[in-house]
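My questions all concern the structure below.
Every protein chain but one is kept in place in this view of the complex.
The block that comes next holds chain A.
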Amino acid sequence: MEISSASNLCLHLISCAFRRCRLSQQLCRISAVLKSLSPSILQISISDTGIGSCLEEFQDLNCSSIIAAEFWDGILSVKTTAICDDEIYHYHLNLMKNISSSRTLTRLPSNPKNGLKFSGTEVYLSISESIDVLVSEINHFFQKIMILNIPNIAIELVTEREDIPGSRCENVFLANKSNPGPLSTSNVECLKSGLEDYVLRHGNSLTQKCNTCFATSERLKVGSGIACSTENHKSSGLMMEVVVIISELESKCPCFRECSSKTEVLYFKDFTPCSNSHSTLNVLSTIDWQSYGLTLENVVDQGVCVLEWGDSPSHSQIDMVLHCYHKQYPMHKTQPEQHLIKKAVTAALNNLKETHPGILRSAHALKICSHAPDLARSIAGLILSSNDPDFQGECFSLLGLESRELGANAVEDCIQEKIVSVIEMNDRKPRQRNVVAPSLFEDDCDQDSSYQDKEYEEGEDEFIYLD
(Lines give C-alpha, C1' and ligand atoms only; values in the text may rest on other atoms or scores of the structure.)
Protein backbone atom coordinates (compact mmCIF):
# COMPACT_ATOMS: atom_id res chain seq x y z
CA MET A 1 0.00 0.00 0.00
CA GLU A 2 1.37 3.35 -1.12
CA ILE A 3 1.62 6.04 1.56
CA SER A 4 1.91 9.52 0.15
CA SER A 5 2.16 11.70 3.24
CA ALA A 6 2.97 11.49 6.91
CA SER A 7 -0.63 12.27 7.77
CA ASN A 8 -1.79 9.40 5.60
CA LEU A 9 0.55 7.10 7.45
CA CYS A 10 -1.10 8.02 10.73
CA LEU A 11 -4.55 7.66 9.28
CA HIS A 12 -3.65 4.24 7.96
CA LEU A 13 -2.44 3.17 11.37
CA ILE A 14 -5.64 4.47 12.96
CA SER A 15 -7.78 2.61 10.45
CA CYS A 16 -5.87 -0.60 11.13
CA ALA A 17 -6.64 -0.07 14.80
CA PHE A 18 -10.24 0.59 13.94
CA ARG A 19 -10.45 -2.63 12.03
CA ARG A 20 -8.95 -4.64 14.78
CA CYS A 21 -11.41 -3.16 17.25
CA ARG A 22 -14.38 -3.94 15.05
CA LEU A 23 -13.30 -7.52 14.72
CA SER A 24 -13.01 -7.92 18.45
CA GLN A 25 -16.75 -7.22 18.85
CA GLN A 26 -16.12 -6.09 22.39
CA LEU A 27 -16.23 -2.56 23.68
CA CYS A 28 -13.00 -1.00 22.51
CA ARG A 29 -11.09 2.18 22.74
CA ILE A 30 -8.71 3.77 20.28
CA SER A 31 -6.41 6.47 21.55
CA ALA A 32 -4.42 8.72 19.28
CA VAL A 33 -1.99 10.81 21.30
CA LEU A 34 -0.09 13.54 19.49
CA LYS A 35 2.73 15.29 21.23
CA SER A 36 4.59 18.05 19.46
CA LEU A 37 8.15 18.23 20.70
CA SER A 38 8.95 21.13 18.47
CA PRO A 39 7.00 22.92 15.75
CA SER A 40 7.85 20.21 13.25
CA ILE A 41 8.45 17.03 15.21
CA LEU A 42 5.48 14.97 16.35
CA GLN A 43 5.51 11.98 18.59
CA ILE A 44 2.53 9.82 17.88
CA SER A 45 1.11 6.94 19.82
CA ILE A 46 -1.85 5.01 18.49
CA SER A 47 -3.17 2.42 20.85
CA ASP A 48 -6.26 0.25 20.79
CA THR A 49 -7.89 -2.54 22.71
CA GLY A 50 -8.89 -4.57 19.66
CA ILE A 51 -7.61 -7.98 18.66
CA GLY A 52 -3.86 -8.41 18.49
CA SER A 53 -2.03 -7.35 15.37
CA CYS A 54 -0.29 -9.87 13.15
CA LEU A 55 2.12 -7.25 11.83
CA GLU A 56 1.33 -7.94 8.18
CA GLU A 57 -0.61 -4.70 8.04
CA PHE A 58 2.57 -2.80 8.82
CA GLN A 59 4.99 -4.78 6.75
CA ASP A 60 3.36 -4.19 3.41
CA LEU A 61 3.55 -0.44 3.54
CA ASN A 62 5.37 1.40 0.81
CA CYS A 63 6.58 4.58 2.43
CA SER A 64 9.58 5.27 0.25
CA SER A 65 8.43 8.72 -0.74
CA ILE A 66 7.95 10.04 2.78
CA ILE A 67 11.14 8.40 4.00
CA ALA A 68 13.08 9.91 1.14
CA ALA A 69 11.61 13.32 1.90
CA GLU A 70 12.59 12.82 5.51
CA PHE A 71 9.13 13.16 6.94
CA TRP A 72 9.63 9.84 8.71
CA ASP A 73 12.60 7.70 9.65
CA GLY A 74 10.84 4.45 8.77
CA ILE A 75 10.75 3.05 12.26
CA LEU A 76 7.65 1.76 13.97
CA SER A 77 7.64 0.54 17.52
CA VAL A 78 4.81 -1.96 17.99
CA LYS A 79 3.55 -3.61 21.13
CA THR A 80 0.79 -6.11 20.67
CA THR A 81 -0.96 -8.98 22.37
CA ALA A 82 -3.82 -11.25 21.52
CA ILE A 83 -6.32 -12.41 24.12
CA CYS A 84 -4.84 -15.89 24.22
CA ASP A 85 -1.24 -14.72 24.43
CA ASP A 86 0.62 -14.91 27.70
CA GLU A 87 2.88 -12.00 26.88
CA ILE A 88 2.85 -8.61 25.35
CA TYR A 89 5.14 -8.76 22.35
CA HIS A 90 7.38 -5.85 21.45
CA TYR A 91 8.82 -5.23 17.98
CA HIS A 92 10.74 -2.67 16.06
CA LEU A 93 10.02 -2.51 12.38
CA ASN A 94 12.39 -0.74 10.10
CA LEU A 95 10.68 0.03 6.85
CA MET A 96 13.54 2.12 5.53
CA LYS A 97 14.60 -0.29 2.84
CA ASN A 98 12.52 -0.46 -0.29
CA ILE A 99 12.62 -4.17 -0.75
CA SER A 100 10.48 -5.93 1.81
CA SER A 101 12.83 -8.83 2.31
CA SER A 102 15.58 -6.59 3.50
CA ARG A 103 13.34 -4.85 5.94
CA THR A 104 14.17 -5.63 9.47
CA LEU A 105 11.93 -6.85 12.21
CA THR A 106 13.63 -6.77 15.55
CA ARG A 107 12.01 -8.58 18.40
CA LEU A 108 12.49 -6.93 21.75
CA PRO A 109 11.86 -8.42 25.19
CA SER A 110 8.19 -8.99 25.91
CA ASN A 111 6.22 -8.24 29.03
CA PRO A 112 4.34 -10.93 30.89
CA LYS A 113 0.60 -10.55 31.31
CA ASN A 114 0.53 -12.39 34.61
CA GLY A 115 -2.58 -14.34 33.74
CA LEU A 116 -4.66 -11.30 32.83
CA LYS A 117 -6.89 -11.59 29.78
CA PHE A 118 -6.78 -8.62 27.45
CA SER A 119 -5.73 -7.72 23.91
CA GLY A 120 -4.54 -4.63 22.16
CA THR A 121 -1.85 -2.87 20.24
CA GLU A 122 0.27 0.23 20.65
CA VAL A 123 2.18 1.81 17.83
CA TYR A 124 4.77 4.54 18.33
CA LEU A 125 6.35 6.66 15.69
CA SER A 126 7.85 10.06 15.15
CA ILE A 127 7.11 12.12 12.11
CA SER A 128 7.91 15.50 10.76
CA GLU A 129 4.55 17.25 10.43
CA SER A 130 2.71 20.19 11.93
CA ILE A 131 0.38 19.17 14.75
CA ASP A 132 -2.39 21.41 13.51
CA VAL A 133 -2.34 19.86 10.08
CA LEU A 134 -2.47 16.36 11.48
CA VAL A 135 -5.18 17.19 14.03
CA SER A 136 -7.36 18.65 11.32
CA GLU A 137 -6.81 15.59 9.11
CA ILE A 138 -7.60 13.24 11.97
CA ASN A 139 -10.74 15.15 12.92
CA HIS A 140 -11.93 15.05 9.35
CA PHE A 141 -11.15 11.34 9.20
CA PHE A 142 -13.03 10.61 12.41
CA GLN A 143 -16.06 12.51 11.18
CA LYS A 144 -16.13 10.42 8.05
CA ILE A 145 -15.63 7.20 9.92
CA MET A 146 -18.65 8.01 12.07
CA ILE A 147 -20.75 7.14 9.07
CA LEU A 148 -19.78 3.53 9.66
CA ASN A 149 -21.34 4.05 13.05
CA ILE A 150 -19.61 1.14 14.69
CA PRO A 151 -21.12 1.00 18.15
CA ASN A 152 -18.39 -0.73 20.07
CA ILE A 153 -15.59 1.72 19.44
CA ALA A 154 -14.79 4.93 21.25
CA ILE A 155 -12.08 7.08 19.74
CA GLU A 156 -10.05 9.50 21.75
CA LEU A 157 -7.77 12.16 20.34
CA VAL A 158 -5.28 13.72 22.72
CA THR A 159 -3.02 16.55 21.70
CA GLU A 160 -0.27 18.16 23.69
CA ARG A 161 2.26 20.77 22.86
CA GLU A 162 5.32 20.31 24.96
CA ASP A 163 6.42 23.88 24.67
CA ILE A 164 3.07 25.15 25.94
CA PRO A 165 2.27 23.96 29.44
CA GLY A 166 -1.35 22.99 30.10
CA SER A 167 -2.06 22.55 26.43
CA ARG A 168 -3.28 18.95 26.73
CA CYS A 169 -6.55 18.62 24.96
CA GLU A 170 -8.82 15.60 24.74
CA ASN A 171 -11.55 14.92 22.26
CA VAL A 172 -13.78 11.88 22.28
CA PHE A 173 -15.76 10.52 19.34
CA LEU A 174 -18.56 8.10 20.01
CA ALA A 175 -20.71 6.32 17.54
CA ASN A 176 -24.25 7.58 17.19
CA LYS A 177 -24.69 9.34 20.51
CA SER A 178 -28.40 9.84 19.93
CA ASN A 179 -29.32 6.29 19.04
CA PRO A 180 -26.77 3.72 20.20
CA GLY A 181 -27.45 0.25 18.88
CA PRO A 182 -26.54 -2.99 20.63
CA LEU A 183 -22.99 -4.19 20.10
CA SER A 184 -24.21 -7.09 18.04
CA THR A 185 -25.70 -4.84 15.34
CA SER A 186 -24.47 -5.88 11.94
CA ASN A 187 -22.14 -3.63 9.99
CA VAL A 188 -24.74 -2.82 7.42
CA GLU A 189 -27.29 -1.78 10.04
CA CYS A 190 -24.68 0.46 11.60
CA LEU A 191 -23.89 1.86 8.19
CA LYS A 192 -27.58 2.61 7.65
CA SER A 193 -27.99 4.58 10.83
CA GLY A 194 -24.63 6.24 10.26
CA LEU A 195 -25.60 7.49 6.83
CA GLU A 196 -29.01 8.53 8.13
CA ASP A 197 -27.34 10.65 10.77
CA TYR A 198 -25.01 12.08 8.14
CA VAL A 199 -27.92 13.00 5.88
CA LEU A 200 -30.00 14.44 8.72
CA ARG A 201 -27.13 16.76 9.54
CA HIS A 202 -26.66 17.68 5.89
CA GLY A 203 -23.41 15.82 5.62
CA ASN A 204 -21.46 16.90 8.66
CA SER A 205 -22.22 20.59 8.11
CA LEU A 206 -24.41 20.63 11.22
CA THR A 207 -23.95 19.08 14.61
CA GLN A 208 -27.63 18.30 15.06
CA LYS A 209 -30.42 17.07 12.84
CA CYS A 210 -31.76 19.80 10.58
CA ASN A 211 -35.26 20.56 11.81
CA THR A 212 -36.25 22.59 8.79
CA CYS A 213 -36.00 19.64 6.50
CA PHE A 214 -36.47 16.70 8.78
CA ALA A 215 -39.06 17.58 11.36
CA THR A 216 -40.52 14.13 10.86
CA SER A 217 -38.41 11.09 10.13
CA GLU A 218 -40.60 10.13 7.17
CA ARG A 219 -38.61 12.45 4.97
CA LEU A 220 -35.87 9.82 4.76
CA LYS A 221 -36.21 6.65 2.71
CA VAL A 222 -33.46 4.14 3.36
CA GLY A 223 -32.49 1.02 1.43
CA SER A 224 -29.54 -1.30 1.83
CA GLY A 225 -27.95 -4.10 -0.14
CA ILE A 226 -25.23 -6.65 0.47
CA ALA A 227 -23.11 -8.77 -1.83
CA CYS A 228 -20.35 -11.11 -0.85
CA SER A 229 -17.84 -13.11 -2.79
CA THR A 230 -17.87 -16.88 -2.59
CA GLU A 231 -15.53 -18.68 -0.28
CA ASN A 232 -13.49 -20.56 -2.85
CA HIS A 233 -12.72 -17.56 -4.99
CA LYS A 234 -9.27 -16.11 -4.63
CA SER A 235 -10.69 -12.99 -3.08
CA SER A 236 -12.64 -14.98 -0.59
CA GLY A 237 -14.46 -13.34 2.21
CA LEU A 238 -15.10 -9.96 0.58
CA MET A 239 -18.20 -8.13 1.73
CA MET A 240 -19.74 -5.25 -0.17
CA GLU A 241 -22.36 -3.24 1.65
CA VAL A 242 -24.31 -0.38 0.14
CA VAL A 243 -26.78 2.02 1.69
CA VAL A 244 -28.86 4.44 -0.38
CA ILE A 245 -30.96 7.20 1.14
CA ILE A 246 -33.50 9.35 -0.65
CA SER A 247 -34.48 12.46 1.23
CA GLU A 248 -36.79 15.41 0.62
CA LEU A 249 -35.29 18.78 1.33
CA GLU A 250 -36.96 22.07 2.11
CA SER A 251 -36.01 24.92 -0.15
CA LYS A 252 -36.14 27.39 2.74
CA CYS A 253 -33.42 25.50 4.62
CA PRO A 254 -30.17 27.50 4.56
CA CYS A 255 -28.32 24.30 3.74
CA PHE A 256 -30.44 23.57 0.71
CA ARG A 257 -28.00 22.80 -1.98
CA GLU A 258 -28.80 22.91 -5.58
CA CYS A 259 -26.79 19.76 -5.90
CA SER A 260 -29.88 17.63 -5.41
CA SER A 261 -29.06 16.71 -8.96
CA LYS A 262 -25.75 15.27 -7.78
CA THR A 263 -24.80 12.39 -5.54
CA GLU A 264 -21.44 12.18 -3.83
CA VAL A 265 -20.65 8.50 -3.45
CA LEU A 266 -18.98 7.86 -0.10
CA TYR A 267 -16.59 4.96 -0.23
CA PHE A 268 -15.05 2.90 2.54
CA LYS A 269 -12.56 0.14 2.16
CA ASP A 270 -11.83 -2.05 5.15
CA PHE A 271 -13.26 0.48 7.56
CA THR A 272 -11.25 3.32 6.06
CA PRO A 273 -12.71 6.19 4.10
CA CYS A 274 -11.02 6.40 0.75
CA SER A 275 -11.50 7.73 -2.72
CA ASN A 276 -13.17 5.67 -5.40
CA SER A 277 -11.09 3.72 -7.80
CA HIS A 278 -11.55 4.08 -11.49
CA SER A 279 -13.14 0.69 -11.75
CA THR A 280 -15.80 1.72 -9.22
CA LEU A 281 -16.66 4.70 -11.37
CA ASN A 282 -16.95 2.45 -14.37
CA VAL A 283 -19.22 -0.01 -12.62
CA LEU A 284 -21.53 2.71 -11.35
CA SER A 285 -22.02 3.98 -14.86
CA THR A 286 -23.07 0.53 -16.08
CA ILE A 287 -25.94 0.14 -13.63
CA ASP A 288 -29.40 0.22 -15.24
CA TRP A 289 -30.53 3.43 -13.55
CA GLN A 290 -33.36 3.79 -16.06
CA SER A 291 -35.23 0.91 -14.51
CA TYR A 292 -35.37 2.98 -11.34
CA GLY A 293 -36.60 6.06 -13.13
CA LEU A 294 -33.20 7.76 -12.87
CA THR A 295 -31.17 9.26 -15.70
CA LEU A 296 -27.43 9.27 -15.11
CA GLU A 297 -25.93 12.09 -17.09
CA ASN A 298 -22.35 11.94 -15.95
CA VAL A 299 -19.97 10.23 -13.58
CA VAL A 300 -17.32 12.64 -12.39
CA ASP A 301 -14.15 11.91 -10.50
CA GLN A 302 -13.46 14.86 -8.25
CA GLY A 303 -11.40 12.90 -5.81
CA VAL A 304 -14.77 11.65 -4.75
CA CYS A 305 -17.03 9.98 -7.22
CA VAL A 306 -19.95 12.22 -8.10
CA LEU A 307 -23.00 11.00 -9.99
CA GLU A 308 -24.76 13.71 -11.92
CA TRP A 309 -28.46 13.14 -12.61
CA GLY A 310 -30.69 14.57 -15.30
CA ASP A 311 -34.41 14.97 -14.77
CA SER A 312 -34.52 14.46 -11.01
CA PRO A 313 -37.24 16.08 -8.93
CA SER A 314 -35.80 19.23 -7.51
CA HIS A 315 -36.29 18.60 -3.80
CA SER A 316 -35.10 15.02 -3.82
CA GLN A 317 -31.60 14.20 -2.71
CA ILE A 318 -29.90 10.85 -3.15
CA ASP A 319 -27.03 9.85 -0.86
CA MET A 320 -25.01 6.69 -1.23
CA VAL A 321 -22.27 4.91 0.70
CA LEU A 322 -20.31 1.84 -0.35
CA HIS A 323 -18.25 -0.23 2.08
CA CYS A 324 -16.08 -3.09 0.96
CA TYR A 325 -14.20 -5.12 3.54
CA HIS A 326 -12.68 -8.48 4.24
CA LYS A 327 -14.61 -10.59 6.66
CA GLN A 328 -11.47 -12.23 7.97
CA TYR A 329 -8.28 -10.94 9.44
CA PRO A 330 -5.62 -10.64 8.15
CA MET A 331 -6.89 -9.34 4.88
CA HIS A 332 -5.56 -9.97 1.45
CA LYS A 333 -4.68 -7.24 -0.90
CA THR A 334 -7.36 -7.50 -3.52
CA GLN A 335 -9.50 -5.05 -5.38
CA PRO A 336 -13.24 -5.24 -4.80
CA GLU A 337 -14.80 -7.13 -7.64
CA GLN A 338 -16.88 -5.04 -9.96
CA HIS A 339 -19.80 -7.42 -9.98
CA LEU A 340 -20.02 -7.18 -6.20
CA ILE A 341 -20.45 -3.43 -6.41
CA LYS A 342 -23.12 -3.73 -9.07
CA LYS A 343 -24.92 -6.48 -7.16
CA ALA A 344 -24.91 -4.60 -3.88
CA VAL A 345 -25.99 -1.25 -5.35
CA THR A 346 -28.78 -2.91 -7.29
CA ALA A 347 -29.83 -4.79 -4.14
CA ALA A 348 -29.97 -1.51 -2.22
CA LEU A 349 -32.09 0.18 -4.89
CA ASN A 350 -34.45 -2.80 -5.03
CA ASN A 351 -34.69 -2.76 -1.26
CA LEU A 352 -35.72 0.89 -1.41
CA LYS A 353 -38.34 0.12 -4.01
CA GLU A 354 -39.79 -2.71 -2.01
CA THR A 355 -39.95 -0.96 1.30
CA HIS A 356 -41.22 2.33 -0.08
CA PRO A 357 -43.81 1.68 -2.77
CA GLY A 358 -44.06 4.44 -5.29
CA ILE A 359 -40.46 5.60 -5.42
CA LEU A 360 -37.82 4.82 -8.04
CA ARG A 361 -40.43 3.78 -10.54
CA SER A 362 -38.95 3.17 -13.93
CA ALA A 363 -40.02 5.48 -16.71
CA HIS A 364 -41.96 2.59 -18.21
CA ALA A 365 -43.92 2.02 -15.00
CA LEU A 366 -44.63 5.72 -14.61
CA LYS A 367 -46.05 5.87 -18.09
CA ILE A 368 -48.31 2.91 -17.48
CA CYS A 369 -49.36 4.15 -14.05
CA SER A 370 -50.62 7.33 -15.65
CA HIS A 371 -53.35 5.23 -17.27
CA ALA A 372 -54.39 3.57 -14.04
CA PRO A 373 -56.98 6.20 -13.01
CA ASP A 374 -58.75 5.92 -16.39
CA LEU A 375 -58.86 2.16 -16.25
CA ALA A 376 -60.07 2.18 -12.67
CA ARG A 377 -62.78 4.68 -13.52
CA SER A 378 -64.01 2.51 -16.41
CA ILE A 379 -64.15 -0.66 -14.39
CA ALA A 380 -65.81 1.10 -11.48
CA GLY A 381 -68.29 2.66 -13.90
CA LEU A 382 -69.15 -0.75 -15.30
CA ILE A 383 -69.71 -2.22 -11.86
CA LEU A 384 -71.78 0.61 -10.51
CA SER A 385 -74.00 1.07 -13.54
CA SER A 386 -75.02 -2.56 -13.70
CA ASN A 387 -78.54 -3.50 -12.70
CA ASP A 388 -77.55 -6.99 -11.65
CA PRO A 389 -77.09 -7.11 -7.87
CA ASP A 390 -75.41 -10.51 -8.00
CA PHE A 391 -72.80 -9.22 -10.37
CA GLN A 392 -72.19 -6.18 -8.21
CA GLY A 393 -72.02 -8.32 -5.11
CA GLU A 394 -69.41 -10.58 -6.63
CA CYS A 395 -67.34 -7.63 -7.76
CA PHE A 396 -67.41 -6.04 -4.33
CA SER A 397 -66.43 -9.26 -2.67
CA LEU A 398 -63.52 -9.75 -5.07
CA LEU A 399 -62.35 -6.24 -4.26
CA GLY A 400 -62.74 -6.84 -0.55
CA LEU A 401 -65.25 -4.04 -0.19
CA GLU A 402 -67.89 -4.46 2.44
CA SER A 403 -70.73 -2.12 1.93
CA ARG A 404 -72.58 -1.51 -1.30
CA GLU A 405 -73.33 1.97 -0.15
CA LEU A 406 -69.82 3.05 -1.03
CA GLY A 407 -69.55 5.92 -3.43
CA ALA A 408 -68.01 5.72 -6.86
CA ASN A 409 -64.80 7.29 -5.59
CA ALA A 410 -64.19 4.59 -3.03
CA VAL A 411 -64.63 1.81 -5.58
CA GLU A 412 -62.44 3.61 -8.09
CA ASP A 413 -59.70 4.20 -5.52
CA CYS A 414 -59.74 0.59 -4.47
CA ILE A 415 -59.36 -0.65 -8.04
CA GLN A 416 -56.72 1.93 -8.83
CA GLU A 417 -54.69 0.94 -5.82
CA LYS A 418 -54.68 -2.69 -6.92
CA ILE A 419 -53.74 -1.81 -10.48
CA VAL A 420 -50.86 0.38 -9.32
CA SER A 421 -49.56 -2.29 -6.99
CA VAL A 422 -49.50 -4.84 -9.83
CA ILE A 423 -47.62 -2.36 -12.01
CA GLU A 424 -45.09 -1.73 -9.25
CA MET A 425 -44.72 -5.41 -8.55
CA ASN A 426 -43.93 -6.01 -12.21
CA ASP A 427 -41.54 -3.07 -12.14
CA ARG A 428 -39.52 -4.74 -9.47
CA LYS A 429 -39.10 -7.92 -11.46
CA PRO A 430 -35.93 -8.23 -13.54
CA ARG A 431 -36.41 -6.89 -17.04
CA GLN A 432 -35.53 -10.05 -18.89
CA ARG A 433 -38.43 -12.03 -17.64
CA ASN A 434 -41.47 -11.44 -19.80
CA VAL A 435 -44.49 -10.78 -17.73
CA VAL A 436 -47.11 -12.87 -19.43
CA ALA A 437 -50.48 -11.64 -18.38
CA PRO A 438 -53.45 -13.94 -18.61
CA SER A 439 -56.14 -13.03 -21.13
CA LEU A 440 -59.63 -12.07 -20.35
CA PHE A 441 -61.45 -15.01 -21.89
CA GLU A 442 -59.41 -18.14 -21.32
CA ASP A 443 -61.19 -20.41 -23.78
CA ASP A 444 -59.96 -18.33 -26.70
CA CYS A 445 -56.44 -19.61 -26.50
CA ASP A 446 -56.13 -22.33 -29.04
CA GLN A 447 -52.42 -22.59 -28.58
CA ASP A 448 -52.00 -24.82 -31.57
CA SER A 449 -53.47 -22.26 -33.91
CA SER A 450 -51.44 -19.30 -34.99
CA TYR A 451 -51.28 -17.37 -31.75
CA GLN A 452 -49.40 -14.23 -32.51
CA ASP A 453 -48.03 -12.30 -29.61
CA LYS A 454 -48.01 -9.19 -31.73
CA GLU A 455 -49.09 -5.73 -30.91
CA TYR A 456 -51.98 -4.63 -33.01
CA GLU A 457 -50.75 -1.84 -35.21
CA GLU A 458 -53.13 0.84 -36.22
CA GLY A 459 -53.18 2.18 -39.72
CA GLU A 460 -52.94 -1.09 -41.57
CA ASP A 461 -56.30 -1.42 -43.17
CA GLU A 462 -56.75 -2.95 -46.53
CA PHE A 463 -59.23 -0.37 -47.67
CA ILE A 464 -60.27 3.01 -46.47
CA TYR A 465 -62.68 2.11 -43.83
CA LEU A 466 -65.37 4.68 -43.32
CA ASP A 467 -68.60 3.21 -42.07
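The rule is short, and it goes like this: a residue touches a chain if its C-beta (ideal position, glycine included) is under 8 Å from a C-beta of that chain, and two chains touch if they have at least 3 such contacts; residues count from 1.
The rule we apply is simple: contacts and distances are computed from a predicted model.
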| item | value |
| --- | --- |
| "AP complex subunit sigma", "Palmitoyltransferase", "DNA topoisomerase (ATP-hydrolyzing)" or "Octamer-binding transcription factor" - which is the UniProt name of the missing chain | "DNA topoisomerase (ATP-hydrolyzing)" |
| Per the touch definition above, residue among A:Glu70, A:Asp163 or A:Asp388 touching the missing chain | A:Asp388 |
| Residue numbers in chain A that touch the chain omitted from display | 364, 367-368, 371, 374-375, 378-379, 381-383, 385-388, 391, 394-395, 398-400, 415, 418-419, 421-423, 425-426, 435, 437-442, 444-446, 449-456, 458, 460-467 |
